[in-house]
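Note that one protein chain is taken out, while the other chains of the complex remain in position.
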Amino acid sequence: MKPGKDIISDIPEDHIFSSKYGSVKVYAEPPDKQYLTAVVPAGGTLQLTIPHGLPFVPMVMWFAELSPGSGGWYTGAVTARSPTDFAAGSPYVPLGDPNTYVDATNIKVKYRNDTASNKTIKYYYFIFADNGE
Amino acid sequence: MGSKDIGIKVVKPGTNIDTTDIRDILMSSEFNMLKFHSEEAGSITMHPGDTDQYVDFAHSLGYVPAFIAFFKDGTKIYNINALVATNNGVYCRADASKIRCGWGFYTSSYGETTYGPTSPDLDVDYWDDYFDDVSFLHIGNKSGEGPLDGALRFDTVDIPQGATITYANLSFPFEFKGSGTNLRISTYGIAEDDTAGFTSNPMTRTKTSARTNNSLALTNTRCDIDVLSQVQEIVSRGGWVSGNAMGFLLFDNGSDSDAYVEDDRGSGLDCVLTITAVSGPNKVIDFRIIIFKDKLA
Partner (left out) sequence: MQDYGFKIAQEGFDVPICEDKDLVMSSEFDMLKTAATGVVNGGDSVSHGLAYTPLFFSIDISITGKAGFVGDDGSYVDTTVYKAHIAGYQKRYYLFYQPFE
């Protein structure tokens, strides 16, 4: 139970955890729980492919520092950037990109870099032991 | 008993504790769970013309935490990343000290409307005052003809009534030009709610109080005239309705001898009116975020 709440409370909001309902479970994160980096080439794209090892399509939360060195991280693959990061020419995943998805084998994210210089992005993911599909 | 460390595992009702389908597990010490650090709420107010409004939530973790973020638009709650558009979006950005939620516009602003650049000049009405002709426009001081005036009319100007004009430019090409040096013209708007087509001489129509005087070297290929005040005056009229027609009167203002320019309607070189405006009510966006203990960087 949450502090101050009675153990006999049947209100889910009062619980930390109850066997009556689950919570989303993290199956995997990057090795050693350290963010990964990748270089998106100037004027080009980078396809990331990460095997997840599960026998189903899992739910995945994706995070990335889109503007290299900015320290600013975003959630999701297709994401609105702050005007600052947009102006900095950060790599991004275009809306509706067909190469960004999770399937029964891999996580796939394809970044695009419209600038004239290579960009190194950082990324992190939580692969959940829960259905994405 | 196996050699694995002893831990805790809870499975869904009716499921065998030895299930091999991890989706049937409610909780297990084998799987990390996203642990709440804090829940935060805040809001922003977007005003027409704003390009970025945000609210910051400090977290004091000293590292970049995992998070989830939501925003409320009216009665609807969305995940942040929903409704991403090509030039704006609600965003959420975490760093080692705070989570910032905002609505950013990359190439425009909140409440912005644009008109133009106009389509080919067959969609624009011309009036040449010297010849009472609608097929071309020449302005300036032409040898043998003297001072030359004219008018342009643009229909279906989709700018809301009362909008604040932030940019308005009238541009016409120097398809033909004289031998003089400087073209000097005065440009007024036509101070009418929905100025009629040029079936008769429009030069005596009521002028806006706003006027732009330009001195343009004939070495240019096109002129650009700032008509922001004229457009503002017209769209501020009580009778202006988005989609109405808007016109401009151009008068020679002491051009040099034989300094004139001409553009033939439908020649493929366009007369262009470009307007940027902001309008509309303020908008409040509420945010809710959950900051987790789990570390990203």
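To keep things simple, chains are lettered A and B as they appear, and every chain counts its residues starting from 1.
The definition used in the following text is that contacts are C-beta pairs under 8 Å (C-beta built on N, C-alpha and C of every residue); 3 or more make two chains touch, one makes a residue touch a chain.
Only a predicted model underlies this, so the values are computations on that prediction, with no experimental measurement involved.
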| item | value |
| --- | --- |
| Chains shown that the absent chain touches, full complex | A, B |
| Full-complex contact with the absent chain, from A:Ile50, A:Leu66, A:Val102 or A:Ile121 | A:Val102 |
| Touching residue (missing chain; options A:Ala28, A:Met61 or A:Ala129) | A:Met61 |
| Selected residue (touches chain absent from view) among B:Phe70, B:Phe154 or B:Phe251 | B:Phe70 |
| Sites on chain A contacted by the missing partner chain, in the whole complex | 1-3, 12-13, 15-18, 21-24, 57-62, 75-79, 100-104, 130-133 |
| Touching residues on chain B - with respect to the absent chain | 5, 7-8, 27, 29-37, 39, 41, 63, 65, 68-70, 72, 75-83, 286, 288, 290, 293-295 |
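By our rule, only the chains that are shown with their structure count from here on.
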| item | value |
| --- | --- |
| Where chain A and chain B are represented by their mean Cα positions, the distance between them in whole Å | 31 |
| Chain A-touching residues of chain B, taken from the complex the two chains share | 10, 12, 22-23, 25-28, 31-34, 51-52, 54, 64, 66-69, 79-81, 84-86, 88-96, 100, 102, 104-106, 294-297 |
| Chain B partner contacts - residues on chain A that touch it in the complex | 17, 19, 21-27, 29, 33, 35, 54, 56, 61, 63, 65, 70-76, 78-83, 85-87, 95, 122, 124, 126, 129-131 |
